[in-house]
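Since the structure comes first, as structure tokens, the remarks are kept for the end.
The complex appears here minus one protein chain, its other protein chains still in place.
Labels A and B are assigned to the chains in the order they are written; within every chain, residues are numbered from 1.
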Amino acid sequence: MLQFLAQHSKLFDQIGINALLALSLSISLRAGSLALAQAAFMGLAAYVGSIGAVNYGWNLIECIVAGALAAAAAAALLALPIGRLRGVFLAIATIGFGEIARIAEINAPITGGAEGFSNIPNDAGTPAIYAALAATGIALAIFGRSKAALTIAATREDESAARGVGIDTGAVRLRTLVAGAVIAGVAGVLYAHANFFITPGDFGFPRMEQILVACVVGGVTSSLGAVLGAAVMTVLPEAVRFLNDYREVSTGAILLGFILFAPGGIAGLWQRRAS
Amino acid sequence: MLLQQCANGIFLGAVYALFAIGYTLVFGVLDILNLAHAAIFMAAAFVALWLVGLGAPIVFAIALAIVFAGLLGILLDRVAFAPLRKRNAGTLVPLISSIGAAIVIEGVFRGIFGPDERRFPEGSFVSTQFHFGALTVGALDLIILATALGLMLVLSYVLRATPLGRDIRAVADDRIAAALLGINLERTIALTFFIASALGGAAGILIGLQYNSVSTDMGGRIELKGLAIIILGGMGSVTGAVVGAFVLGLVETLAVAWIGSSYRDAVAFGVMFVLLVLRPQGLLGKRALRAA
Partner (left out) sequence: MRIANVLSALTAAASLSLAGASIALAANGPAAGKTVKIGVIADVTGGAGAYGTSQKNAYDLAAEDLAAGRIDAGGAKIVFDVQDSASDPAQVVNLTQRFTTDGSALLLGPTLSSEAKKADPLAVRAGLTILATSNTAEGITTLGPCVFRNSLAEGQVVPEAVGKAVPRWKVKTAAIIYGDDDQFTKSDFDIFKAALDAQHVAIVDVETFHKKDVDFKAQLTKIAGKKPDLLVVGALQEEGVKIVVQAKALGLRAHVIGGNGLNSPKFIELAGAAADGVVVGAAYYPGNAYGGNRDFVARYKKKYGNAPDQFAAQAYAAAQIAARAIKDGAVTSEQICAAFKRLPLIETVLGPVAFLPTRDVRAASAILQVKGGTFAYFK
């Protein structure tokens, strides 16, 4: 057992970070918008948190705060032009934003471009990651009991009806996008500070797909689900090593399986059993 | 030189158009952004390559691989989309399930054919280059251009003037009303997937021939570019997608010529982003398909 824990200690850190990312996406999904910019927010914060640490000597807390603020600002700016977009159009616009962000990271003079940014202090260990996850989970749980959570659900279920009862659905979408960006930003800084080295390729469309898959497998509207989904999808590639060359098929098959047979994800299975 | 760059842009646009016609058709009819289109595109190229390797004549191999792609499209619909239609899962869930299907298809093909890049044997298809003064044009460039335009015309005609086209348009318009009119919904959708995927497969084979390259991740880049194209052209419109593809091809080529190649993709996605933001409602594809 100890041997297992020692061998896989990095896996636990990755689960924590991926859980934060899944939570960050699930907030937007709860308001009914498929905004696929999480990887871009994560990357922006990762670079802010890495450049701050290496060039200006910030500590981990300062890096996290700065990274989260930068991601929040980017989300607020992005929300302005895409405010009117819905559904698939929103998804495509945010995918485009993510690609533009990645190209900017490649070309910016301060990021090290494709050769990456190295010497990032390795100060985000398991305790820091799980403290951030716990804080996020508690904040979301408290928030889930508030009135604001109802306005989010109302926006998702029927936007025009929500507007009819006086909910400013535009503001709801803006706030969920910014809140999600803050969490993605925290995750991005932790990722950088747990991995010594980052490149723009860490924050491209494949990362976004990975976050989306974790969210869907976990169950889009549940915090616990998002965390479980991230855990399952992070462990999966290690668990199916025996499949050899067909290993990546398992990710797609599990995703399809959940969408087709358990649309509520892991959280849905849980609730179904409970009820 | 500008002349050559414009030619480059148009031929690149033709390549994009081949890919985008099927991509946009599924979107127009079903409101599904089918991210597995790129996987079928790749699968057809591998099947054609495999058949050529077995000694099949190239034209026969291409035809068979296109049929294979169409059938794979029907299978994709049955497995990944039809169950979602039954429970009215909306338009976002199919997008995610298409990601799952794409991972499975790519994984299976990588497992069978390995990660190595391959090519069609030299001389298996035309590779002549024509020189008009300073302008260089490949025979395959012209074939791809003609195929893209031809397919656009044929498909527009099918949609506008045949019973099948009428059914498809009715389904795109209002699925429930179409069913009430006695249109066989599932059959029409299956045929739509067959056509779209067969076109995607044809694109994969021709592009594999054009660039001497067939690999399991060959659909990766064109998939995201395809998003830009269907936005540029008005989602769901076949003619629009072809126009959008030429616009993107020219924009990219001229971005290299005038702005600098480092910013080529940023310009392409920037144009898409701005267009989406400035004309979000005017780009809805339903109207476009009905008018097709």
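Just so it is clear, contacts are C-beta pairs under 8 Å (C-beta built on N, C-alpha and C of every residue); 3 or more make two chains touch, one makes a residue touch a chain.
Keep in mind that what you see is a predicted model, and the values were worked out from it rather than measured.
Judged over the whole assembly, touch between the missing chain and the shown ones holds for A, B. Across B:71, B:185 or B:256, the residue that sits in touch with the chain not pictured is B:256.
The chain that is not drawn here is touched, among residues B:12, B:29 or B:148, by B:12.
Across B:197, B:215 or B:237, the residue that sits in touch with the chain not pictured is B:215. Set against the missing chain, the residues A:61, A:114 or A:171 yield one that touches it, A:114. Counting over the whole complex, chain B has residues 1, 4-5, 8-9, 11-12, 15, 110, 114-117, 119, 122, 129, 131, 136, 138, 207, 211-213, 215, 217-218, 220-221, 252-253, 256-257, 260-262, 264-265 touching the chain that is not drawn.
Touching residues on chain A toward the chain that is not drawn are 3, 6-11, 14, 102-103, 106-107, 113-116, 118, 122, 195-197, 199-202, 234, 237-238, 241, 244-245, 247-248.
By our rule, only the chains that are shown with their structure count from here on.
Rounded to whole angstrom, the centroid-to-centroid distance between chain A and chain B, based on C-alpha atoms, equals 30 Å.
Contact residues on chain A toward chain B in their complex (touch as defined above): 34, 81-82, 84-85, 87-89, 91-93, 95-97, 99-100, 103-104, 106-107, 205, 209, 212-213, 216, 245-249, 251-253, 255-256, 259-260, 263. Residues of chain B that touch chain A in their complex: 27, 31, 33, 79-80, 83-84, 87, 89, 91-93, 95-97, 99-104, 106-108, 110-111, 224, 227-228, 231, 235, 262-263, 265-266, 269-270, 272-273, 276-277, 280, 283.
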